[in-house]
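This is the structure, below, for whatever I ask next.
A single protein chain has been omitted from the complex, and every remaining protein chain is retained in its original position.
For reference, chains read A and B in written order, and residue numbers begin at 1 within each chain.
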Amino acid sequence: MSGALGLGERAYDLVLRQATVIIFAIVLLYFGFQAPLFLGPENLGNIVKQSAFIGIAAIGITFVLLTRGIDLSVGSVMYLAPLIAGFAMREYEGSVALGLMVAIGAGAVLGAINAFFIVALGILPFIVTLASLFAFRGFGAYLTSSRQFDFAPALREFGLSSVAGIPIPIIVFALVALAAHLVLRHTLFGKQVYAFGNDPEGAVKAGIPVPRIQTAVYIISGAAAGLSGFVLIAQIGRIDAGFGEGREFDVIAAAVLGGASLFGGVGTALGAVIGATLIQTVSTGLAFTGVNLYLQPILQAGIIFFAVLIDSLRQHRQKLRRRRSIRPIAT
Amino acid sequence: MSDTVLELASITKEWFGVPAVSDLTLTVPRGNVVGIIGENGAGKSTLMNVIGGVTPPTRGTMRLKGEPYAPGAPRDATRSGIAFIHQELNLFTNLSITDNIFITEYPRRFGMVDHRAAMTQTQALLDRLDIRHAPETMVEDLAPGERQLVEIAKALHRDADVIIFDEPTTSLTPRETARLFDVIERLREDGRSILYISHILSDVRRLCDKVAVLRDGRLVDEGAIGDFDIARMIRAMIGRELSSLFPDRSNLPSGQVMVQVDGISQPGVVADISFQIAAGEVLGLFGLMGAGRSELARILFGLDPAEKGSLSIDGREVRGAAMQRIRDGIAFVTENRRSEGLLMDAPISENISLATIGHIGRGPVGLLDREAEQALAEQARSDLSIRASDLTRQPVRALSGGNQQKVVIAKWLAASPKLFIIDEPTRGVDVGAKYEIYALVDRLAAEGNAVLFISSELEELIGMCDRIMVMNRGEITATFDPRETEPRFEREALLAAAFGEIVT
Partner (left out) sequence: MRRGYLDRAGTILLSDYFVLYLSLAYVAVLIPFLPVLSTPANLSNVLSNMWPLLVVAIGQTFVLTIAGIDLSQGSVAGLTSILIAILIATAAPEQVLGHTPVWGWLLSEAGGPLAGVSFGTWIGVGIVLAIAACIGFANGLAVAVLRMPAFMVTLVGLIALSAFAIWLTQSNNIRNLPDDFIALGKGTLVSLFFGEQYQAQLPRREVHAFVTWPMIVALSVAVAAHILLSHTVFGRRMMAIGLNREAAEISGVPVRRIIVMVFVISALCAAIGGLLYTGRLETGRPTLGGGNFLLDVIGATIIGGTSLFGGKAKILWTVWGVLFFVLLGNTLNLMNLSAFHIDMVKGGVILAAAFLDVSRQRLRRSRT
């Protein structure tokens, strides 16, 4: 079938399929020309370090998107889970490790709350997580009376440290990406997540433990959001009432930019990493080249729009392709 | 030697006190293909759901391989060795063949799935079924017939003793069907038992060892295939003698050409399609799945573009989008009425008025004239005898398949078109309602319309059409006109034209 396609068509196909990578390359080259220092190892390392925050949460939400779900509460979880960790550390004079565990655990619990309403009561994920977006942030503000919360200095030391020259945030980012990749590609659970997103009813009929899968993805998303918030807070040492607000959209955008589909069944952990890194690259690049701070989101939005546009073109083309396979094209 | 694998004893299933299956006793011998036939609503699906563990019986018991069998969930049925191949296949298109086969139980190594072991096992299964695809092929890259074989591979992998097929051939080409029958033959020789549900009685006759006929939830007739001719099957299914499957055509086409199609081409889809339909004529369009029939219909209706060619009705050229073409007198009863024909959750009256809703608007803002809308629906109900309780409240979803199809036809009748394009109108419709739809097709022609009747059921085309056109790979390969050839239509010639390349 593909043999009948012209060279031009095949090239177009390749562009559509690898769009994000191509955009990435163009963005890097462009900023490289504008400011050669941009491509220096230090700057590139910084970009990866800064993308860890959105990236970790984007990896988590990829699981949810794979099941045709959505999680609008990630921004609030990023705020609330590390906050709970902060209280735990203060209360028990605990170590950073304790804080890390509590942040992940609290995120998981918040995700489980979402999952309860979605799975047990059968309410739409969009509505459940919209509600918990309000509720989680409200609870966090209640705990702090909307005031800034300062963490123990030890946390910041940890957040700014590095192992073998590699900053902690990058290490965490890489570990999360690797774990997610292994889970999605090499475990039965991962395969069932893809299956469920492809055909939810079919998954029930096939005897896949659907409620367990759905519960798990929201817990994963919550845990990842908690961890991502903690990683950023570990670098700045405090948390204020607006922390993470509106970030749910950045996270979704990163996952979609990395190839995840809002219609389920499509998306990878690696894609989320690329998506998050691309967004960060653009915003660092814009700062580097002195573009007005307020204008940066517009350019980012443009890139997301472009990625989504390409995704729709690709799907449309696949549909046409299926219809066009009836007779060979005479060349 | 012919021992019994599955035994149903006095199975009754009631929904809110209403029996869907009552007092049904049936035995399935090992290595037999048992055909289950009956009209829609006769209780076939309920019975299969009971066997498949989807729903427990209200009364009665089952025994599988001599042991009592009472599945609590589909999973129990699967474990006990019953595989259910649904009409809509249960495959995940974004996963590989291997993943689909092992999606509930993957071989593991070090806590992760063992891809290599799974692939080896899959390869063995594929070899047994002569599927020439690699185990890692994505299911979305397979043709419908091949996907069905993957379902069978799944059943084989689970070593099922009983395999239930629910209308397996509806989406298959004749060649794929033949291959499926080969596979079923082999499964039988292998000692597996098969429950085969189908509306296509000739297939049942050809394939089965034994037939069980259901009507109103009861087993009304049962016996070896040798004693069952098609007439007896139909008699048992509908409970009365049906003089003919098709109504007599009440008119002859007029000599006047109404629809003229000239050289329609679209690269990769159809090439140089030309034909004419006279007023009062039913022109059949036959072809295998994927021959381009529905694609041609979509082009004629303005849903998809065509690079070249023209269509005119009564000498006036028709162009533009679907909305424009409806105004110019084309109606399109689509192949898939749930997803393309109806608003399933909207009331009957709103469905009937949808294509002509513009005429119901009054004043500059287009205020709805609900009385006119209701009158239209009332008229359609009496005209087409749609069986419904409340036209303005009852959603179409609550109607039977045949009545849903009538609603679609009523929608188009309201637009008073001249050309009806009817794509697979009787799919999923039971025998009694089929006859009504054929009668409607006859009426459309008798009223002087042109009808393009697309179907993959040769019988109904032969029964209803004045001429039959055959498509293969996007081209019209032959047109049969019984006024020129004798006897009426030759089945072999039609099939040969549809297969195209095999004959030449």
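Criterion: a contact is a pair of C-beta atoms (placed from the backbone, for glycine too) under 8 Å apart; a residue touches a chain by one contact, two chains touch by 3 or more.
Bear in mind the structure is a predicted one, so any value in this text is a computation, not a measurement.
Across B:Asp114, B:Glu340, B:Glu436 or B:Glu490, the residue that sits in touch with the chain not pictured is B:Glu340.
Touch with the chain that is not drawn comes from one residue among B:Ile360, B:Leu458, B:Ala478 or B:Ala496, which is B:Ile360. Where subunit A meets the omitted chain, the residues involved are 117, 121-124, 126-128, 130-142, 145-146, 245, 249, 252-253, 256, 262-263, 292, 294-298, 300-302, 304-305, 308-309, 311-313, 315-316.
Residues 301, 303, 321-323, 326-327, 332, 334, 339-346, 350, 354-355, 357-358, 360-361, 365-368, 393-395, 398, 411, 415 are the ones on subunit B that touch the missing chain.
The rule we apply is simple: only the chains that are shown with their structure count from here on.
Considering their complex, residues 73-75, 78, 86, 90-95, 99, 103-106, 108, 111-113, 115, 267-271, 290-292, 295, 304, 473-475 of subunit B touch subunit A. The part of subunit A that touches subunit B in the complex is made up of residues 182, 186-188, 191-192, 194-195, 197-199, 202-203, 205-208, 265-266, 323-329.
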